[in-house]
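Have a look at this one.
All protein chains but one are shown at their positions in the complex.
So, chain A:
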Amino acid sequence: MEGLFYNVNNGYIEGIVRGYRNGLLTGQNYANLTQCETIDDLKLQLGPAYGDFLSSLPPNPSTSTLAAKTTDKLISEFRYVRANAVGSLAKFMDYLTYGYMIDNVALLITGTLHERDTRELLERCHPLGWFETMPVLCVATNIEELYNSVLIETPLAPYFKGSLSHQDLDELNIEIVRNTLYKNYLEDFHNFVNTDSEMAGTPTAEVMTEILEFEADRRAINITLNSFGTELSKADRKKLYPAFGRLYPEGSFMLSRADDVEGVRLAVEGVNDYKTYFDQAGMGQSSGAGNMSGGGGGDGKSLEDLFYQKEMEISKGAFTRQFTFAIVYAWVKLREQEIRNITWIAECIAQNQKERIGNYISVF
């Protein structure tokens, strides 16, 4: 049924996004990139995919400008798709940007807390997370004003409401604020794709649920692992776990009580995928993450790498479905990974650390 009228409104977008997906770098492209001796070579190799955006770069650009330029391409393409989107797809794409908005708002709150000139912060914000009222945030000079008159006007207001007061903004660590917002955002997004009349029961709901559940689990596991040895209490930690996902509720409960890596491993035991990742990454042994403190890391893949790999596989899988908005989400994630890959390879070339250049993730 969902395919009957899908193309009326969204067929063009789907075509465009599938075209963009074909423009992603393939394994062969990456193999060529890793052979490069200088950043200029790399630039040349990227020519077919990124030509227009890289042409203005000076010879031997820094890796950060390279990353900025490749991000520019993603943003201009995203804006084009967004401008052509209507109805639920438009709403869906707005939801996609909320994640970046959270980062931007966290940045601005940090700036306001330290009484920085928030204008210069605007330049640092992620362009995908730009919203119309964002410059207004700069008007606020203190946290209470920011909370009462400005944040309420942003699309993120529902995520603040009920879980964060203006005192919280002042007292809590900004990372906790950010992760609380992100948790609310993920739950809201999950709810949106499963209840919106145009999406409920369609492949969109199906694919997006898988992606969002994975994202929720990944965040829960990461938060737990990263909170060991910090002042974050178990009760506070529990509040940051999204209330859905494959780990929810038993896994989340066990995560909230975990004291060490072993505890996390036990918590994820119920989900076979995550269990395999823990075994592959060599976590759960007594040494845990501490054994990689040599700076070089282990030669095997880390848990984060495996999560990224999984995310890319899910995103790739999304393109096998038709009549779904999820391909837009998948395309953005794939492009982000591609930018990270390019930055990584450029970084390895610039720092002459060729032995780890193969650490990128390529799924095509």
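The rule we apply is simple: contacts are C-beta pairs under 8 Å (C-beta built on N, C-alpha and C of every residue); 3 or more make two chains touch, one makes a residue touch a chain; residues count from 1.
As a working rule, contacts and distances are computed from a predicted model.
Participant: The chain dropped from view, which UniProt name applies: "Vacuolar ATP synthase subunit D", "Large ribosomal subunit protein uL5m", "E3 ubiquitin-protein ligase CHIP" or "Alpha-1,3-glucosyltransferase"?
Facilitator: Result for the unshown chain: "Vacuolar ATP synthase subunit D".
Participant: Which candidate, A:Asp94, A:Glu145 or A:Glu175, sits in contact with the chain we can't see?
Facilitator: In the complete complex, the chain left out is touched by residue A:Glu175.
Participant: Would you mind spotting which of A:Leu225, A:Val264 or A:Val332 touches the chain that isn't drawn?
Facilitator: If we include the chain that is not displayed, A:Leu225 is the one touching it.
Participant: On chain A, where is the contact patch with the chain that was removed from view?
Facilitator: Considering the whole complex, chain A reaches the absent chain at 63-64, 67, 103, 106-107, 110-111, 113-114, 116, 121, 124, 126, 173-176, 178-179, 182, 218-219, 222-223, 225-227, 229-232, 240, 289, 292-293, 295-297, 302, 304, 336, 340, 343-344, 347-348, 351, 353, 359.
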